[in-house]
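All protein chains but one are shown at their positions in the complex.
Moving on, here comes subunit A:
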Amino acid sequence: MNLNAILAIYRFELGRTWRTLFQSLATPVITTSLYFIVFGSAIGGRMAEVDGIPYGAFIIPGLLLLTILSESIGNASFGIYLPRFTGTIYEVLSAPVSATEAVIGYVGAAATKSLILATIILVTATFFVDYSILHPFWAAGFLLLVTLSFCLFGFILGVWADGFERLQIVPLMIVTPLTFLGGTFYSIDMLPEPWRTATLFNPIVYLVNGMRWAFYGTADVAPGVSLAATLAFMAICLFIINWIFRTGYRLRT
């Protein structure tokens, strides 16, 4: 194991975050705060409880995921796309670094950033809404799993993308809509058929409900199913990354 290489990539990536501290951390915090102000305080104050949870608190797990998913994808994809774009990737490819080591470095750094962000968001939320976490260990573990899965997914996108537009397409066109429709702002039981059934095909539903169960002990989907869905997604991402390095897809011609 080339630990020095993992550390070098990890430090380099976090260094990049440090240089762009404002965009990296302040922007998502401001965005999430706006959601809390509008949906949590302003509108939430006039809404009934959902599943026995005040509306402001009900949306926290979903809002947390909304930010973490897009930031994880964004950071991890940019982390590997940028060296491909500027050509500096040559160094990683010519170094005695295995695929696993490179992925640990890049994905580890992106995940670290997401977890820091998650902590900041949860602290920010306390300024707007009263809430407590029922299963903190489950919440932390589930958050870690989701973060790693989506950082892996972002890494794949960063390898696949052949332009900056493509880098944006998946988070903007797929992940954000699915998160909005995935029960972030409502319980899927509030939906009429056939939308309720259709929603069950949205993978984000399982993530949001897994997180909500960890927070409040109640969810539309059993927590075991949420966990299984997340693990399955992670397994698919690992499989694709393995394929990328085996075939050299877009990395080694």
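In this text, a contact is a pair of C-beta atoms (placed from the backbone, for glycine too) under 8 Å apart; a residue touches a chain by one contact, two chains touch by 3 or more; residues count from 1.
Following the convention adopted for this analysis, contacts and distances are computed from a predicted model.
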Would you kindly match the missing chain to its UniProt protein name, picking from "Formate dehydrogenase subunit gamma", "ABC-2 type transport system ATP-binding protein", "Cytochrome c1" or "MmoB/DmpM family protein"? "ABC-2 type transport system ATP-binding protein"
Of A:V97, A:V129, A:V170 or A:I204, the residue touching the omitted chain is A:V97
Please give every residue of subunit A in contact with the chain that is not shown. 2, 4-5, 7-9, 11-12, 15-16, 19, 83, 86-88, 90-97, 248, 252-253
